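A protein chain is absent from this complex, but the other protein chains hold their places.
== chain A ==
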Amino acid sequence: MKVTVYEDKCCGAGSCVMAAPDVFDQRDEDGIVVLLEESPGEDQFDAVREAASICPALAIELSEAK
């Protein structure tokens, strides 16, 4: 799985950090998403999929190997 985040779309809601704190963080100064792990381990897949699905700004994209 490869994770891409779009800072320009991000609205700083922090939903991704709450869903997958090992993969996403927020900048302290403006709350914008910080990607901690571009290729997360399998144990993170469910949390990352949840984070991408609930992002209110549609700012997280996943590409998963078929």
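The criterion applied here is as follows: a residue touches a chain if its C-beta (ideal position, glycine included) is under 8 Å from a C-beta of that chain, and two chains touch if they have at least 3 such contacts; residues count from 1.
Keep this in mind: contacts and distances are computed from a predicted model.
K.L.:
Which listed name, "ATP synthase subunit a", "Branched-chain amino acid ABC transporter permease", "Cytochrome P450" or "FAD-binding molybdopterin dehydrogenase", is the one UniProt assigns to the chain that has been left out?
P.N.:
Its UniProt record gives the name "Cytochrome P450".
K.L.:
So which of A:Asp22, A:Glu37 or A:Glu50 would be touching the chain we can't see?
P.N.:
Reading the full complex, the residue touching the unseen chain is A:Glu50.
K.L.:
By the contact criterion defined above, which parts of chain A meet the unshown chain? Give residue numbers in ascending order.
P.N.:
Residues in contact with the chain left out: 9, 11-15, 17-19, 21, 26, 28-32, 49-50, 53-54, 56-58.
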